[in-house]
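Note that this complex is displayed minus one protein chain, with the remaining chains in position.
Chain nomenclature is as follows: A and B, assigned in order of appearance, with residue numbering initiated at 1 for each chain independently.
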Amino acid sequence: MENKEILLDVKNLRTSFFTESGEVKSVNDVSFHVNRQEVVAVVGESGSGKSVTQLSVLQLIQSPPGRILGGEIWFRGENLLTYDRKKMRTIRGNGISMIFQEPMTSLNPVYTVGSQLTEVLRVHHKGMSRQEAWRRGVEALKAVGIPDPEARMKNYPFEMSGGMRQRVLIAIAVACSSELIIADEPTTALDVTTQAQVMELLMSLVQENGTSLIVVTHNLGLVTRYADRIYVMYAGRIVESGTTEMIMKNPRHPYTLGLMESVPKLDTEKGEQLIPIEGAPPNLANMPSYCSFYPRCKFACEECKNRPHPELRSTGEEGHYISCHLDVRGGKVNG
Amino acid sequence: MAEKDILLKVENLKMYFPAEKTLGGKVTNWVKAVDDVSFEVERGKTFGLVGESGCGKTTTGKCILRINNPTEGHIYYNGLDLATASRSEIWNIRREIQLIFQDPYGSLDPRQSCGDILREAIVLGEGRQSRKQVRERVDELLRIVELLPEMADRYPHELSGGQRQRLGIARALACDPKLIVCDEPVSALDVSIQAQVINLFQKIQKELGLTYVFIAHDLAVVRHIADTIAVMYLGHIVEIMDAEEIFRNPVHPYTQALLSAVPITDYDVERSRQRILLEGEVPSPLHAPAGCPFNPRCIYAKDICRKEMPPLKDMGDGHCVACHVCGRK
Partner (left out) sequence: MGEIRKKKSTGSAARFFRVFFSRGIITKICFGILILFVLIAVFAPLICKLIGFGPYEQDLFNMLKKPSSEHLLGTDDIGRDTLARLVYGARVSLLTGILSSVWAAIVGILIGLAAGYFGGLLNTVVMRITDAFIAIPPIIFTMVLSSMVKGNLLGLSLVIGVSIMPSYIRMVNGLVGSLKENDYVVAAKLVRENDFIIMLKHLLPNCMASMIVTFTMNVGTAIMLESTLSYLGVGIAAPTPAWGVMVSEGYKYLVNQPLVAILPGVCIMLVVISFNICGDSLRDAMDPRLRGKL
């Protein structure tokens, strides 16, 4: 990619939830960055901290029990963690937009789509007239491919299908001319054909408006198709990162490898067994000092248990990092 | 080829729900959730039913279990027509057909311990037994689904999603079923857990000689586990084929679109693959289009598609397609 300007740079972010059973380290020293016009995927299973990481970026963590304990979030050259509530609100509107898994809950059911769209527009463009906001709203709906946008403006959210509602949320992001869209499992609640439509729409925003996109998902296929770079998260930490090609073709962390082996594929021979990752994700309130993937890792050795959790390190390939003591390559341990 | 051993045969199944009624109770509009569906399931095999939400796959499953009473059609199970069977006839074979649910949270009674859940299914399903027999059976069931015997004392909320689903499977197995309808059994699970449960399904099938009707929206999962796949769209089966055929030779335009919408993890294949992006959305079953249900979104649609419903035609080797245009070879 020619354009390598960094838009969002998160450094050593730590977010914990303080519950009755102790401190749950949901985001544990996570660093990542997003370039302009780039599609970055954060992959992980439920409880891996992938959503909490993104909520932390926007400071949308429910507090208490949650708290951002440390780190830096650089956006447009400023550290968002030093922002107060009011300043943060302006960022959420016209800098970074978030799209959630269940579009029904992020739209207010008692207002029409039009009134919600125009309200957002008028909050972020001070002094915009009602008519102007309405016109911009219709334009935004048209931009996200909603047929008959004039009539749709007068609909209530429940009158629309899930795919439609997701488009409305994207339209709000478009209307605010956000530079970064964070999509948290944007298509999980949708059917596959609708999922394809919504993803194509998001991709066209990246291509045409130069928006950057973070897709949080557990769907490896989706990532393969759309993402430029991938961060794989496990138990609150990033365990592997690199370009999509590097990771999908040559996963170097045992967890990434395990994930890929456990997904049923459309094009393999019939009768082939899936290779699941045994066991279950660790309890985040009670993490071991050694590698958090150790109990489920099929390559694990005595040494892994004796050493602290591995730091992210380069694999030798440029831009490919893993946090693993071992050198796993092509499904085998080297050396 | 030897005579096929058919365990379940569904013929022209229709399930209509009343949508609008006049004041006098006369139904003026129907939701045709399942409309003229026919298929056969071989003993010991897995029959996959794929489609998007609202296509009628779950309703079909519920008709087989007689949770819903079909409006029309026949469901032959071992020669008995479940659609018209009396209550007492159903009673006799009730435990031979079981269901595994999608939601591992809602399908277990939160106030019963895991052991109680299994004990109830065993006692109700197989009649009176001694305490020792029941206890041994509980242990056996837990072993089959690869749960520890200690789990019997736990409550469902103490288990993880994968463990709950295993328990749901154990409960279904408790009364020695022959046929299990699995309604989206893995779609609520995490990727790594999903694989464990899929493998478990296959292992149990091999060990106990079960027949599955496997309902899911995830094409990759169905292709992995099923022997035969039927693709449903708006209450109709549009294509039935061998599981291997679906990737190699999908014929119906909807199957093709569905297939291309599912992203796959092979980087080179995925990035170079031709994609078909469907326009619009699935129409509401209340206002189903005339003719072929897929015609408003189909790029090949011709005049005949808007008038006549294409019949499901065999193209050889049991590959059946319901399409005016693509079905013709």
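Quick note on the criterion: a residue touches a chain if its C-beta (ideal position, glycine included) is under 8 Å from a C-beta of that chain, and two chains touch if they have at least 3 such contacts.
Because the structure is predicted, anything quoted here is derived from the model rather than measured.
Interface note for the absent chain: among B:5, B:89, B:136 or B:158, the touching residue is B:158.
The residue from B:99, B:142 or B:197 that touches the chain not shown here is B:99. Contact with the chain that does not appear here is found for just one residue of B:50, B:65 or B:262, B:65. For the chain missing from the display, the contacting residue among B:19, B:175 or B:208 is B:175, taking the whole complex into account. Considering the full assembly, B:111 is the residue among B:111, B:248 or B:287 that touches the omitted chain. Seen across the whole complex, the unshown chain contacts chain B at 65, 67, 91, 94-95, 97-99, 101, 103, 106-112, 120-121, 124-125, 153, 155, 157-158, 168, 171-172, 174-175.
The working rule: only the chains that are shown with their structure count from here on.
Chain geometry summary: the mean Cα position of chain A and that of chain B are 32 Å apart. Put simply, chain A touches chain B in their complex at residues 45-46, 147, 161, 163-164, 191-197, 200, 218-226, 244-245, 248-249, 258-267, 270, 273-278, 280-281. Here chain B touches chain A in the complex through residues 52-53, 160, 162-163, 190-196, 198-199, 202, 217-221, 223-225, 243-244, 246-247, 257-271, 275, 277-278, 280-282, going by the rule given at the top.
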